[in-house]
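What follows is a single structure, written as structure tokens, with notes after it.
Every protein chain but one is kept in place in this view of the complex.
And now, subunit A:
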Amino acid sequence: MPIDKIFKDDANEEKGERARMASFIGAMAVADLVKSTLGPKGMDKILQSTGRGHSVTVTNDGATILKSLHIDNPAAKVLVDISKVQDDEVGDGTTSVVVLAGELLREAEKLVTSKIHPMTIIAGYRMAAECARDALLKRVIDNKENAEKFRSDLLKIAMTTLCSKILSQDKEHFAEMAVDAVFRLKGSTNLEAIQIIKKPGGSLRDSFLDEGFILDKKIGIGQPKRIENAKILVANTAMDTDKVKIYGARVRVDSMTKVAEIEGAEKEKMKDKVNKILAHGINCFVNRQLIYNFPEELFADAGVLAIEHADFEGIERLGLVTGGEIASTFDNPESVKLGHCKLIEEIMIGEDKLIHFSGVEMGQACSIVLRGASHHVLDEAERSLHDALCVLSQTVNDSRVLLGGGWPEMVMAKEVDELARKTAGKKSHAIEAFSRALVAIPTTIADNAGLDSAELVAQLRAEHHNEGCNAGIDVISGAVGDMKERGIYEAFKVKQAVLLSATEAAEMILRVDEIITCAPRRREDRM
């Protein structure tokens, strides 16, 4: 007797080998997709959104590419997810983590076809990952004590990160900028304090880091364009119509005169509020919400600069830079902390007018103005710079660094290989496979640069046979070179996160032996 259907009509069930196949293929497809963007000579991808306007993004940031894909394969979704987490957690290495996980699965597939049980492979991978991490830990460089050296380390890391991006032309310039910005944060990882303003026009080289703070707003008409020794009140309050907040209140009148009276009272109230604000003795007022014409006029009369509608982050940042508190009530002017800065002026960048606060008290926040030929360039530049900033801010806290250019992978591969030789049992095949997957990363870097990867990687492996070797792939000259001399550095934290989350993801996918896809929710249900 045939078994009745257990699942709903559109549901789908795949078992055993087929399920494993489906997840391997899905994961490898995703890995192959981003593979060509890896390394300094990696290519970019164009993403066209299906939404209105068909907006176009050009990027080589793994996380951005994967985020924009609509993927149906569940295993592929796991990879997309790890790339996203990598982005949130350390900011860089989003492509590497996917490529490594893909390679691990590719190797696992070979092992599975040669009849090794997935659990054995997982056990081997775990041992290998542990060993690889120890190998890295042994070779880290930590220059935390030496401030000058540490700075140069950071600079090198920034350059390494940036050289795979669109900014590689001016990487020294941007690396300096990023390092300066991160040092201002004084160890906090809150990148919100670094504001990136994009203005089309000019070239990438014209981008600059501003010590002060730039607000992308215009100064109200008739108000002073330049204030020295400014006292700033940062506020978050309604400056349009200040509604009565008591529930259920409403105005009910029976004649026109009454309307006029109420209107008068409302105006009076606004005037009161403005006067209270002015009583703080300020000459600059920045509000998060709208400022209507009437209060704006009052401010102009008092010679106070009023800036409306700064977004919330802008306000928070401004509070941070100027040292003022964000105020919403104005009854006790003596105790509200005002922000101070030496000079507020209107500056022109390209075609646009911006407000520039310079000589600020607390130097925690800063602004980076990016210039570039088009929006696409600017967007990509912002992403690249963001990556660099993330890595740097993480490195400031965890100052261990490694060499780059495929060096860490080769070091790990060597140690893992040795482990494989020592391990008895079927696990050793899996450990060997892990080392092969690690080598795939320098191979891909070389391939993407159009170099003879087989030759180079073999050379590299031979070099690494010597203890304490610093060899990696130098993509620029197309040969094996000393990474320490070339100044190619990477953050330890990034590499560790890549290694661990890729292994974790591969393990997760390997453990699956059945995929059950539920019937997709009907459209009507959502309505």
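As a working rule, contacts are C-beta pairs under 8 Å (C-beta built on N, C-alpha and C of every residue); 3 or more make two chains touch, one makes a residue touch a chain; residues count from 1.
One rule holds for everything that comes next: contacts and distances are computed from a predicted model.
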Chain not present in the shown complex, as UniProt names it (candidates "serine C-palmitoyltransferase", "Fructose-bisphosphate aldolase class-I protein", "Large ribosomal subunit protein uL14m" or "T-complex protein 1 subunit epsilon"): "T-complex protein 1 subunit epsilon"
Identified contact with the non-displayed chain, of A:Q48, A:S203 or A:T517: A:T517
Given A:V336, A:I431, A:I445 or A:L460, the one touching the chain that is not displayed: A:V336
Which residue of A:S23, A:S36 or A:N283 touches the chain not shown here: A:S23
Absent-chain interface as seen on subunit A, which is shown: 1, 3-9, 11, 19, 23, 72, 74-75, 77-78, 81-82, 85, 87-91, 117-119, 126, 188-192, 236-238, 244-254, 258, 261-262, 264-266, 269, 316, 319-320, 325-329, 331-332, 335-336, 390, 393-394, 500-501, 504-505, 507-508, 511-521
